[in-house]
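Every protein chain of the complex appears in place save one, which is left out.
For clarity, chains are labelled A, B and C in written order, and residue numbers in each chain start from 1.
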Amino acid sequence: MDYNVLVGGAAGQGVDTLAKLLEQILKKNNFEIFSNKDYMSRVRGGHNFTQIRFGESPLYSQRDDLDLVIALDMTTVNNHRARLSTSGKLLGDVSLRPELDADGIWLPLKQTAKALGSPLLEGTVAAGAALKLFALQLASAEPVLESIFQAAIRASNHQALEAGFNMVESVFPTLEPVNEHRIMLNGNQAIGLGALAAGCCFYAAYPMTPSTGIMNYLAAKMAETKIVVEQAEDEIAAINMALGASYAGVRSMTGTSGGGFSLMVEALGLAGITETPLVIAEIQRPGPATGLPTRTEQGDLKFVISAAQGEFPRMVIALRNPQDAFYQTARAFNLAEQFQIPVILLGDQYVGDYYQTIPPYDFSKITIERHLSTEATKPYRRYALTESGISPRLVPGRCAGEIVLADSDEHTEFGHITESATVRNAMVRKRLQKLKLLEAEVEEPWFFGQSEPEVLLVAWGSTAGPVREAVETMRQAGISVGALVFGDVYPFPSRSLKQQAATAKHIINVEQNATGQLAALMRDETLIACTESVLKYDGRAMSGGYIVSRVKEVL
Amino acid sequence: MDYNVLVGGAAGQGVDTLAKLLEQILKKNNFEIFSNKDYMSRVRGGHNFTQIRFGESPLYSQRDDLDLVIALDMTTVNNHRARLSTSGKLLGDVSLRPELDADGIWLPLKQTAKALGSPLLEGTVAAGAALKLFALQLASAEPVLESIFQAAIRASNHQALEAGFNMVESVFPTLEPVNEHRIMLNGNQAIGLGALAAGCCFYAAYPMTPSTGIMNYLAAKMAETKIVVEQAEDEIAAINMALGASYAGVRSMTGTSGGGFSLMVEALGLAGITETPLVIAEIQRPGPATGLPTRTEQGDLKFVISAAQGEFPRMVIALRNPQDAFYQTARAFNLAEQFQIPVILLGDQYVGDYYQTIPPYDFSKITIERHLSTEATKPYRRYALTESGISPRLVPGRCAGEIVLADSDEHTEFGHITESATVRNAMVRKRLQKLKLLEAEVEEPWFFGQSEPEVLLVAWGSTAGPVREAVETMRQAGISVGALVFGDVYPFPSRSLKQQAATAKHIINVEQNATGQLAALMRDETLIACTESVLKYDGRAMSGGYIVSRVKEVL
Amino acid sequence: MAEQNAASVFDSTDEIAWCPGCGNFPILKSLKQALFDLGKQPDQVLIASGIGQAAKLPHYIKVNGFNGLHGRALPPAIAAKIVNPGLTVLVNTGDGDSYGEGGNHFLHNIRRNVDITHLVHNNQIYGLTKGQASPTTDLGQVTGVQTLGNIDQPLDPVLMAIAVGASFVARGFAGEPEHLTELIKAAIEHKGYALLDILQPCVSFNKVNTYDWYRERVYRLGDDYDRTSWQQAMAKAAEWGSKIPIGILYQIDKPTFADRLTWLKNSPHLVDRQWEPKDAEHFMQELD
Partner (left out) sequence: MAEQNAASVFDSTDEIAWCPGCGNFPILKSLKQALFDLGKQPDQVLIASGIGQAAKLPHYIKVNGFNGLHGRALPPAIAAKIVNPGLTVLVNTGDGDSYGEGGNHFLHNIRRNVDITHLVHNNQIYGLTKGQASPTTDLGQVTGVQTLGNIDQPLDPVLMAIAVGASFVARGFAGEPEHLTELIKAAIEHKGYALLDILQPCVSFNKVNTYDWYRERVYRLGDDYDRTSWQQAMAKAAEWGSKIPIGILYQIDKPTFADRLTWLKNSPHLVDRQWEPKDAEHFMQELD
């Protein structure tokens, strides 16, 4: 059992603060939470909203029908009232009351706020009312007010909350709180925390929505963790700086969205040929070019897999939720250093920005495996052809008398420019050999639902949650359905797919894009063709419910 | 019947001039010529050579065994003497004579050159000797000396040629000259000439081997054709300038190699979403990163097909030879403007740099189809949703009172930024619809050899010539073999492939790369998997002979 | 015909997405007025921009617009001018766009001296991406990314432009719109690349460089100021702190890019070029 609340208004009206307040209070009440934001690429005006879903058991996705809409403006009323469930309620200032309204809750929010000293308190008054509607304790909000509001405005917000609380009666049956410990965060924070855990100490990036959250997270921790987060002059500098830091011996990382990644493409190849470890977070948004800067899409899969001239090994890991994002980020650093390759963490605005409650991370599961050499056969050969296929990697200046030469041209074992066909062949094979080695590391996709199903959904990355909910719903409706959700996408793990696809009558790719990029990759890698597609490309994340209805349509 | 001459020496020794002299004289003698260069990424020293093949009927590729080696240094003697055919000869200065030499032709080249006033004349003396060896007329060299050498050094070169001519006796049986008119050029020149014919009048680029030949060609014609060739500060500027020029109403183009293309990726998407026509030549060299700057590879196919964030229509045409390069370039301009898309001409160092005799271009076959509107329904909507799927395109300032607004964000029909899901869906469909329209334009691959063969070779772009020769050789050996050589690679034309593949026992992709990128594209597009591969990735172009021996190996 | 004013000629129907009180509003108004005063027609003007708050401007004015990529406003702008010199070409875009991501184009287009006008809405911050330091942000300023204060020395764009050889360099202030209108007119009328850096308060993310902050510091260059002296201009341009000069800091005559395209002198603009494929046929002769 769970509830679904939407908070909406124009940018600058305080939607964000109100949403945060509610989320935190619900968190303190020990509910499971899934909260996602829909916002425009502007700082004031327009229409932004947040959907906060909370309940008794884990939530993996937003839900389309609403139990409560808290409207700070008329647009919110107009855009979302149709989505209210039969028992759903509309909450807003009296001034917003539509002409023909039966069961809205229209309160003197603005007037109360003004009386308490500031129109900005309107949201807090509404939050107080919401607390009561869901039969929560006013006291549970106390620590939240403490942490969210600066001392100067804390008292007035407290009064506002209380005033709202006292304006209404409880309406919704109470939920059972969860017993286990939960943390709440979004995917970008999870990546940032994963990077910190993994010992990353140099992050260079150029701001770009929706990836900036990673940089913000790390920048806030600079002093405490003794790291450097540097804003580069452009994305080309960012990735080349990250490579320089990695070459010089530290774990480094960069992050961006598709447009910035475009500018990093040449240096991706530089990582490839110089065999410099690097972790790159690419948080997708809808393209092409500037596209829809604050929205979500899975439009860059084929791009990141084949970006850059020439052929070299890389690894691409699609992030499936904040839980996954943390562990995969830490894993990415190990893989990057083990194989001396670039590893791309492919997220998107959805998984980057939605908040979810999850069990605390188990830091004992994180290891830091540097795979660095400290001694060299002399003279040191940076690109030595070894039996394992991996050359020993020294940190410059850390092995007396030996020097480390990295080169973007084709090179000899010493790193010197070569034009030899024989050496070229050996070096190409050496690098591509790592793709074979990587195959042993690659993780099979998650599987949800019924094994050997009639209907097999295939998906990747951030749609994991919605797909999982969709599968549960459909199984309850008696459909023989299972889903594979890929995390590692390149090199492509094909074992489970071949198994599950063997007996499926329908293989449906569920993707947040217009051309079905996973389906294309599957054809290339396994010759398995999807029979139907569920695609969405309007920049709004699909919900579990959406998938269910679209799957039923195409079946 | 044809002969194969290799001219080799260090950079700066005059290999280029000597090769050019020989090529031009052979051209004046009306032979078919195929000449390709192997050079290092340095200006002086190292080892460079040119292979000049000439004969009585069309030549499509270099040949591995040599009839004559003209050595300007000892490296040439050492590296290439093993490739001489049984009747082959080695020609060089007496000082190069190896200890155990039976049938070399060792002449006082250096001494003669010095006596005539300059050591630089050595090559011309050698050329004179070569003329005689092939029983050509000294007089046939007259117009060539005129065109190649400046007045001041013409006389001494004349003397040098004559001196060499008189040093030896004819050795090789004479060939029959060709009767038809031929022109001789390389692929980069063909692209340049094609662009001129098509009315391109703005070319912005940043120098990058092996694409600079296009810029050099066009820059030499600036004054005469009244065009602008601008060297940009970087490749990002180059492509954005080209887009600005196209937006403003002229046919414009840019060119680069893979590294520069990496930097153009973001603007490729800009062309996509703004629907601005653009022709981009990508002349591949071996990667990753700097790789082997002066050598050849087909390593960027998957990259250019999927470059840039988001999804938008583009067309990719692989250039198969200088004949093809000219017509495809002109066609690219028409397609770019008809569909308002970027069109990528995918060449490589091999097709860009090799010289070949071909019939003169038929300029009456070239049309300039601008597809521009001159009147607009008012107010003008740059991105109007039309029945044809193509919006009317106006030139800014050329339709009174109407303005043209191009936008890299998702936009309305007017070009204004939008966040509407409905408009987004319509615009994505509008753009991707063009891929469907393009399918009607896409040309099926060339087919050589026996239809419905047992052995089907599949190839693309510059390997066309070698593959053609290989097929001929193998058919003469009684093998049931045919080959498809793709020019248009994206959207992918699959009809002939499906036909020919249906009965083939072996489907072998022949590619100048290490991972088999065409094979991957075929699997994705047609679910047809190659059974064997012939791949080469040492930066040296494969010959027909190489393909034959490798195919026999894998069969 | 009814009487016209800047608003009626250049008004766009697109809803403006800037924050109320943003310094971009007066800049937009001054720009419309300048174009109107100069008698420009919407279809003869092109404004190129990159991405950012300022870069949204082409949507809010009725002229031709090329709203391209972040940092890449100048290349398409100069190319459009080269192929169609009949257009009045401007660039309106942000400080991050012009000096940060687009720094290389800024540097090299000063050298080209194409006859365009570059208006930089310099709010000393990245507005659209919510407030990170731009190349012109002061040392020590704290942001969501520069959490311990900005440590990169700010760029003085007008100083750099004069040093690199720009032929027109000016600074304006959104808080003095009439003065700004005059500066925009002068910049447009200047033959060659004209840089006009405009101090533009961002009310949402730059709490340091506010309207008041600027008002306390800006002063207009006097009539006695000799804008043709490079040495003096360098000294003036270096002034930043308690006093900030606005006005035309430097202006000289210099051959433009078009002047140097000597081979196009007596031929039609590229956009009007007449050409048939056969016109290139004779180039085959040299391939014989």
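One rule holds for everything that comes next: contacts are C-beta pairs under 8 Å (C-beta built on N, C-alpha and C of every residue); 3 or more make two chains touch, one makes a residue touch a chain.
All values derive from a computational prediction rather than experimental measurement.
Chemist: The chain left out here touches which displayed chains?
Modeler: Visible chains that the missing one touches: A, B, C.
Chemist: Among the options C:K207, C:R220, C:K243 or C:R260, which residue touches the chain absent from this view?
Modeler: Looking across C:K207, C:R220, C:K243 or C:R260, the contact with the absent chain belongs to C:R260.
Chemist: Which of A:E233, A:D353 or A:E511 sits in contact with the chain that's absent?
Modeler: Among A:E233, A:D353 or A:E511, only A:E233 touches the chain that is not shown.
Chemist: Which of these touches the unseen chain: A:S408, A:S480, A:S494 or A:S533?
Modeler: Answer from the full complex: A:S408 touches the omitted chain.
Chemist: Taking the full complex into account, what residues of chain A touch the chain not shown?
Modeler: Interface residues of chain A facing the absent chain: 27, 183-185, 189, 193, 196-199, 201-202, 204, 221-223, 225-228, 230, 232-234, 236-238, 240-245, 247-250, 252, 266-267, 270, 274, 330, 360-361, 363-364, 366-368, 395-409, 414-417.
Chemist: Contacts of chain B with the missing chain: which residues?
Modeler: 12, 40-46, 206-209, 212, 215-216, 219-220, 222-223, 229, 231, 233-234, 259, 289-290
Chemist: Residues of chain C in contact with the chain that isn't shown?
Modeler: Within chain C, the residues touching the omitted chain are 100, 103-104, 107-108, 111-113, 135, 148, 151-156, 159-160, 162-165, 230-231, 234-235, 238, 257, 260-263.
Please note the rule applied: only the chains that are shown with their structure count from here on.
Chemist: Could you give the separation in Å between the centres of chain B and chain C, each centre being the mean of its C-alpha atoms?
Modeler: Averaging C-alpha atoms per chain gives centres 41 Å apart.
Chemist: Whole-Å distance, chain A centre to chain B centre, using C-alpha means?
Modeler: About 43 Å, centre to centre.
Chemist: Can you list the residues of chain A that touch 2 or more other chains?
Modeler: Within chain A, the residues that touch at least two other chains are 40-41, 46, 259, 289-290.
Chemist: Listing for chain C: what residues touch at least two other chains?
Modeler: Counting only residues that touch two or more other chains, chain C contributes 17, 51, 69.
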